[in-house]
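Data first, discussion second: the structure below is written as structure tokens.
What you see is part of a larger complex, with each chain still in position.
Note that the chains take the letters A and B in the order they are written out, and that residue 1 is the start of every chain.
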Amino acid sequence: MMIMENIRAHLGMKYNLVGVKILKEKPVDIEKPTRKLRYCEMVRKAANGEVITAEHEDIACPNAEVTLGFVEPVYVDIQPRISPAETKVVKVGPLDKIRDPDIILAILNPRQAMEVASIMDGLEAKFAGSMAVCGEATAKPYMEKKSNVTMLCGGARTFADFRDSDLIVGGPPEFFEELSKRISALSKTCVALCGCKTSDLSPRIIESFRKIGFEKGTDYFFGKVDGTNVRIYLNKDTHGKIKYITVHIPLRGVEVKAKEPLIVKKRGNWTDVAMTFGLGEAIDLNTGRGLKEAIMDILKKVSDSKVIAR
Amino acid sequence: NLSYRYKDFIIINPLMRGGIVPKSVTERLCDEGWLEVGYNLCHDCIEGRSSLITKPNVKEFLSEIAVFFGGDEAEHTFGCRAAQFAVMKTISEVSPDGVVLSDPNSHYSTNIAAEMCGLKVVESPHTGYPEYKVEVDSVIEKIEEIGNPALVVMTHADPYYGNLAPVKEIGKVCAEKEIPYMVNSAYTGGVMPINMKDLNADFLTLSAHKSMASIGPLGFLVTTYEWSRKVFALSKSKPDWTGRAFGKKIPNVFGCSIGGLPLVCAMNSFPYVKERVKKWDEEINKTNKFIDAMEDLGDIMLLGERPHRHHLLHFETPLFWEISKKHRRKGFFLAEEMIKRGIVGLHKGLSKHIKLSVYGLSDEEVSKVLEAFKEVAEISA
């Protein structure tokens, strides 16, 4: 399952994602643990690669019997819990070894949880510091079909060796599938001549130019206006701040006589006709306002100039 | 599938043209059995560093390299990037919070080497579209603005446009101001004549697999006696319990840079490289003729300076971009159509811009390349 690799690699997770299956019927042949285990212990072992299948009699912790839905509560209700209590077997293991899990658990540190929250546009958390791995991370998401964050409980930290920095995000598979999808989208490639970004032009600026028919080249824009090649280059000041905009018309094999403010420069058998504006004079880059008008104005000036074929 | 896909293709990838290995050399390496074993240079290593081996004579070869490029001492490295790292490392020790002033067309390996050593890179501006030139005055202005950069770097021929930086003029300024000066010649050393003394350079960084007709990874760092003691300083570490010392090892090049097959290859290619450098003018003539012919095909224009003084060519190609928009294979059509015609080297997926080189190609091969572009240009019709 690529989801696990993808998420672990992106977050830098030490442990496997843990898949949990809540079975209402006992499969034939199950391999039972050699001793009674707490559910949080099972999860911790699964995070390290073990697959564990437990029946009611294998669970060492009375609270988990209730929260995981092996039995109904007797005197007072306990929440969160899986109800009605029809669970016969709980199976946990590294996600790549659990087919069609009901719940997935991720053991994270705060930094990793923060990143998940930011990728998923927020994470909800409801926890009370008790019955955490079984209730808050497993039963609650199971019943509500929503993710939850838990800061674990004393039992988990004492008996299952969770570290001070560990917390768990539990959720239905759909949650983790979406997370994985968003992670993949983050690392989309940028096609460039060297695999690197060649400029820091903002997407908004690129979009403004696209709207008037100009495509981004390396760090400039190209397009045609009335059949004439037009290039637009955003000049920076000596500190790298975009300060000017140059409209540039390269003409091959002709001589051009043009008046100020047009600048004419020879470059081999090319003649460049260009005009530079201060930004804000007539053009707003972010909205694209004034751009088209400026280009048309220059083109008119060029066509008014004397063009002599060579 | 591990097969080599481009045997007998004409390669026009500018990255690769200077690194084509002469057939006589590849044959020799294969026939003699140099590929038999990984550490193939270590049979007769006595002193514990590959650059000191005399059978085959690596030591002498490295002095020849130093002399050929007008420097005093040379060490081989894991590519030009590792040579640049060694320089940045040295600078970071001399000026811990120093600022590196670089031209704005540097290769990423320059910036990464600085990043590895915690140095900040400040760039001088270029002239922008369409020439993107690095001008002396703007570099000097920036040097003055910074005050005293810890290092000035010029990318001799830049990997974006193939412009030659004003390396000599900047060298003069650096010498006057006593600012350490590195010229990154990955794209020039081994194809055109270079003398680092003429450039007043303290460090010259080179790439064997890029421009010295060799397999890789291999590069060289050439420096002066003034700097060699620092940049090639021997190990001073001494672990506490054994008290061992590693006195022949040079930390800045990982103790010993191994060399292996790439170094054997570069040594074999060197006589050929020395000869071909003499024909640089012919190559430049051919290149400028090729530029004109390309531009004759239609809506195509060279970026960068003209006349062009380097073999890397960067064209803007609206002609191909227009075709790509309607083509089933979109931006991929161009590289793929060229490959169908036995020509490999255009970046896959790009059609607005192409970079290529005809360095070292025969007239006949250049015609084939042009013919192929012509055919592809007519696909729209």
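The rule is simple: a contact is a pair of C-beta atoms (placed from the backbone, for glycine too) under 8 Å apart; a residue touches a chain by one contact, two chains touch by 3 or more.
Note that this is a predicted model, so its numbers are computed, not measured.
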For this session: Could you spell out the copy numbers for the whole complex in terms of the labels on screen?
Result: A x1, B x2
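Here is the rule we use: only the chains that are shown with their structure count from here on.
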Seminar exercise, completed: Rounded to the nearest Å, the gap separating the Cα centres of subunit A and subunit B is 36
Exercise. If you look only at subunit B, which of its residues touch subunit A in the complex?
Worked result: 108, 123, 125, 128-131, 138, 141-142, 145, 159-160, 292, 295, 299, 301, 303, 306-307, 314, 316, 318, 321, 331, 347, 349-350, 352-353, 355
Seminar exercise, completed: Seen from subunit A, its contact residues with subunit B in the complex are 191, 193-194, 196, 198, 215, 217-220, 222, 224, 229, 231, 233, 235-236, 238, 240, 246, 248, 250, 252, 267-270, 272
